[in-house]
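First comes the structure, then the notes that go with it.
One protein chain is absent from this view; the other protein chains keep their places.
Coming up: chain A.
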Amino acid sequence: MSTATHDTNREAPAKPTTTVGKAADYLDQRTSIGVAVKEFARKIFPDHWSFMLGEIALFSFVVLIASGFFLAMFFEPSMALETYEGEHPANMHGQLMSVAFASTLEMSFEVRGGLLMRQIHHWAALIFMASIVVHMMRVFFTGAFRKPREINWIVGIVLMILGLAAGFTGYSLPDDVLSGNGLRITDGVIKSIPVIGSFLSYFVFGGEFPGHHIVPRLFTLHIFVIPGILLALIALHLFLMVLQKHTQFPGGGRTDKNVVGYPALPVYVAKMTGNFFIVAGVLVLMGATMAINNVWNYGPYDPSPVSAGAQPDWYMLFLEGSLRLMPGAGTEWVILGYTLPLNVLVPAVVIPGILFTFLIVYPFVEARVKGDDKEHHVLDRPRNVPVRTGLGVAFLAAFIILALAGSNDLIATHFALSINAITWVFRVLFFVGPVFAYYITKRICLGLQRKDRELVLHGHESGRIVRYANGEYIEVHTPLDDQERWLRVNYEAPAPLEIAPKTDARGVKRKGYGADKRWQGLSRFFYEDRVAPVTPAEVAHSHGEHDEPNGHDQLNGSERQAVEAGVGTTSREH
């Protein structure tokens, strides 16, 4: 049969008879959606509890949009001044305040469910940022950022930064004393920027701080610009995830060339929908039971008062802590009459700059020092990449120390300690803590890898003591099954980079040798200390070296097998 006749004879799809069938046919004739359904309905996704951390971030974002829509119906982003006529709360009645603050009070006290939505929105923002950070930790420690996912890693970092911006622009909107002081600190930081600082401050505030433009400007950013970009980048983030197919944890049958898991329909559709409702339910529960940001306790913004124990939302604490730790003495320089306030610039601009730069460049540095150009879809167990894991923990240590330093006044009051002493401890810890955390983590990883080797070579301790005819006692070790062993031997332990010699065959100095040498140095830092996976030869060798004691004859079949496969931790003389 020729192709021509084949084409003309091609069967038209059967006429649908059911309602669903007719609707599907209607849609398909106009969109060819059948192709997409065929592609995605039974698409396989790998399963692991940690893969839902990113989902929590996504679903918190959905809750943020839903509750934010509710709030936007009632919030008035205006700094016009009015006298509050509402009866509740009583302490605010008759006070002069901005319309923004007054509408925040009204939506809390007059709008049914308004306070609930405000509290859900605020808690959702905190959980949104927390799940982003924990999701990033999962991605970092398992090496999910490796080729081909470097771009998605950077998209993720941008999402995190936008999340910070969304949170900041959001909690500054009510125009209360707490957020007003937060804006004032921001103004101080902006002014510290060399050359353009003063102009940037005017740019942001529409004149001098605070002026009467900042709330409407933040509102536009908060409900339009930032969520718009967030939405677009989340779409890109998910698109790349689907395009590249999800990573999977190591295990039997899982390679860089396949995906092992469950089909989207029905398992993931059900699990994701369920997860969405659980995330939303928990956020609603938090909003219902835990009061947050009671702005009427702070009062409308006034440049004079400030409350002690004033903390920003948790994700901003590291910046706050950084500002608190920097010693002021001698760190404001005047050069040719121009002022360079390093006591603000370093903690508020340079330190976060270094932290974010580390996150952005890390995947590329690691690929370079490993000399790695392969696609990776099977995740690393964190112990198998000790230096990466160590660096990640060091980064977290720095972040947590800064966040704690941002709460030094609360630590001081709760534990009745000197604030000056606490600050000094944190100043030292900021430098010592990450180094210590790195070293300890790396040693723990190497130790765990050695433990894995021991298990593979000798098997599990069974607790059964067997006595041979010659009087010798041994403990029977049960060998690992194939799956257990595969998990512990299926990884790479690359050696540091080898580089071409300094001079070529004719003794001419090679161009680029210096750079190569530096990369090699970094590669040594990464891969000098390593624990290679056990090879089959080693297992065979560890058996072969034991002489066959006659006593084996007295063991029953399974014990004998066990002894042969895994004995070897007791020391024996023959």
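By our rule, a residue touches a chain if its C-beta (ideal position, glycine included) is under 8 Å from a C-beta of that chain, and two chains touch if they have at least 3 such contacts; residues count from 1.
Note that in this section contacts and distances are computed from a predicted model.
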item: Complex member absent from the view - protein name from UniProt, among "Cytochrome bc1 complex Rieske iron-sulfur subunit", "Fructose transport system substrate-binding protein", "Sugar ABC transporter permease" or "TIGR02186 family protein"; value: "Cytochrome bc1 complex Rieske iron-sulfur subunit"
item: Sole residue of A:323, A:351 or A:437 that reaches the chain not shown, by the stated touch rule; value: A:323
item: Residue among A:256, A:372 or A:472 touching the omitted chain; value: A:256
item: Residue of A:64, A:79, A:429 or A:455 touching the missing chain in the full complex; value: A:79
